[in-house]
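The complex is shown incomplete by one protein chain, all other protein chains being positioned as in the whole.
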Amino acid sequence: MKRAARVAKAVLPKLLYAVALIALWHGAIVAFGVKEFVVPSPLAVFEALFSPAKAAQYAWSTHILTTLGEILVSFVFTAVFGFALSVLICWSSIARSIAMPIIAVLNSLPKIALAPLFLIWLGYGFAANVTIAILVAFFPVVLNTTTGLDAVDEDLLDLVRYLHASKLQVFLKIRIPMSLPYVLSGLKISATLSVVGAIVGEFVASSEGLGFLIKDSQAMMNTPPMFASLILISAIGLGLFASIAVVERVFMPWNRAAEAGSAR
Amino acid sequence: MNLATLAPRLKTPAVIVALLAIWQAAVVLLKVPEFILPSPLSALEHLFLPQPDANYNWGVHIRATLLEIGIAFVVTSVVGIAIAIGLAWSDAVRRLSMPLFVFVNSLPIIAIAPIILLWSGYGLATNILIAFLVSFFPVVINTLAGLSAIDDDLLDLVNYLHATKMQVFVKLRIPNSLPYIFTGLKICSTMCVVGAIVGEFIASDKGLGYIIINSQYTMDSPPIYAGLMLVSLFGVSLFALVGLAERILMPWARKGVEA
Partner (left out) sequence: MTGLKAAAAALFAAALTAGGASAQPMTKIDFQLNWKISGDHAPYYVAIEKGWFKEEGLDVNVMIGQGSGFAVQMVDAGKAQIGIADAPVPIEGRAKGANVKVIGIIFDKHPNAMYFWKDSGITKPQDLKGKTVAVPASDGHKVMWPAFASLIGVNAADVKFVNIEPTAKPAALGTKKADVVFELYTGKPFMEKAVPADKLGVLLWADYGFNAYAHSYIANTDFLKSNPEAARKFLKVVYRAWDFTLKNIPESIEILSKYHPINRDDFVANLTAVREFFKTDRYRNNGIGYIDPARMQDTINIVKEKGVEIKTPASDFYTAEFLPNPPYKFNF
């Protein structure tokens, strides 16, 4: 009974919050007289997703699985590749001098502007979308991780150097563990960017996926499935973000963002 | 000012020049058609030399974009940090708003920009808003992380000394979060540029983004890449500026691996 009560306590407020937001949405549409072809009502969106008659025409499972797959694969690659690159950057100042400007340049370019180039180089399909998503999402991971690996307490560094620790030992035993808050924040930012990147990839060229569905239904002024797709996309982003937050609580239990007023 | 002190500063420009050289060589050697990728020389020529068959008015568009980036970056930094402080101060506010922020940030701006436009119309404010929506999240997340990542023992100590929440905040959390804030601002710098340009794709008839998108639709390749070169120059410069500010405001922070 206690376990159920605890679960309820955790879930119920969030559920009520979601319901309140939906009610607000519905109220705003009615109050401002917004027409369906601009912003649909929550009910229309619900129907597009779940009503057997309407939902069938959209092949939801195909689109959701495609996009979810793209996001997850690109996020894993981003995290692993981003972390590896950061370690390399911190290890070698030559790598740092070469890689950082390139990354900064790449990240200043809106990927959607490179759509024709991407289409030519990558074609279209799952791999192309994953590549674009990685390009969109990896900068925060790299930047945060390198900052984290760099930002080691000076006294600590002096101490271990006094104890003749090797560069590798410093890395493994001090820099990497101490960079954890930075790394996890970087991953949180990249989580939402992986979502955006996968969708941008689908906008560039695709024949399925939630991004494809958004464009397709936008064209028909068919807003319910379009908004349903947007909500699903954001839900995936939220899920990914929440997962990282859970990892954060597990690996850094001492780091409580909430308790700003006390130590516990 | 001898070569030894100058050399480190030349690293980034050297890398960029090297990239341009590789690009030029690739286009020439692989005989890439101009509609796919023009050479950097062709792009620069369209930027610096008056063209017989078009008025690009680069000055007007560069100024428009720089203005947007400048204002957007300042607004996003200030508001982003303020939001993070608010979230760190109040647990309730954080639990209510964080899901909304994540939700908003997962939406590709290109998909929701038309809805924004319908509501706020064309104009500088809309462009700033779009750039803000694209780039505020890293500032908020990183600042929040910085405000929270206080050493446990230190917190115990100040609590033992009966420090108030406000004192803990001002004297401990905020100074501790500076490296995080700067990391967030660095990410924000390049994303602000992206946001400003994407905003111009959708909601403008001025700016480098406008030249890029217009030239893309009319297959006028060299100005596209001239525009993109300028855009990445602005991004890298803003990034470097934030790094400079970081070195000035936090001279004690050591960079790089010595051990």
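Letters are used for the chains, namely A and B, taken in the order the chains are written, and counting of residues starts over at 1 for each.
Simple rule for what comes next: contacts are C-beta pairs under 8 Å (C-beta built on N, C-alpha and C of every residue); 3 or more make two chains touch, one makes a residue touch a chain.
Just so it is clear, the model here is predicted, and its values are computed rather than measured.
Q: Thinking of the complex as a whole, which visible chains are touched by the chain that is not shown?
A: A, B
Q: Among the options A:K14, A:K35 or A:R249, which residue touches the chain absent from this view?
A: A:K35
Q: Would you mind spotting which of A:L119, A:L156 or A:L172 touches the chain that isn't drawn?
A: The single option touching the absent chain is A:L119.
Q: Could you please point out the subunit A residues that touch the chain left off the display?
A: 35-38, 112-113, 115-117, 119-120, 123-124, 202-207, 212, 215-216, 218-221
Q: Would you write out the residues of subunit B that touch the absent chain, in ascending order?
A: Subunit B touches the missing chain through residues 33-36, 53-57, 61, 114, 117-118, 121-122, 202, 204-205, 210-211, 213-221, 223.
Assume only the chains that are shown with their structure count from here on.
Q: Taking the complex as given, what residues does subunit A use to touch subunit B?
A: Touching subunit B: residues 14, 17, 38-39, 90-91, 93, 96-98, 100-102, 104-110, 112-113, 116-117, 120, 139-140, 143-144, 147, 149-151, 154, 157, 160-161, 165, 167, 170-171, 175, 181-182, 184-185, 188-189, 192, 195-196, 199-200, 203, 211, 214, 218, 230, 233-234, 236-238, 241, 254-263 of subunit A.
Q: Contact residues on subunit B for subunit A in the complex?
A: Residue positions touching the partner: 11-12, 15-16, 19, 36-37, 87-91, 94-96, 99, 102-112, 115, 118, 137-138, 141-142, 144-145, 147-149, 152, 155-156, 159, 165, 168-169, 173, 179-180, 182-183, 186-187, 190-191, 193-194, 197-198, 201, 209, 212-213, 216, 224, 228, 231-232, 234-236, 239, 252-259.
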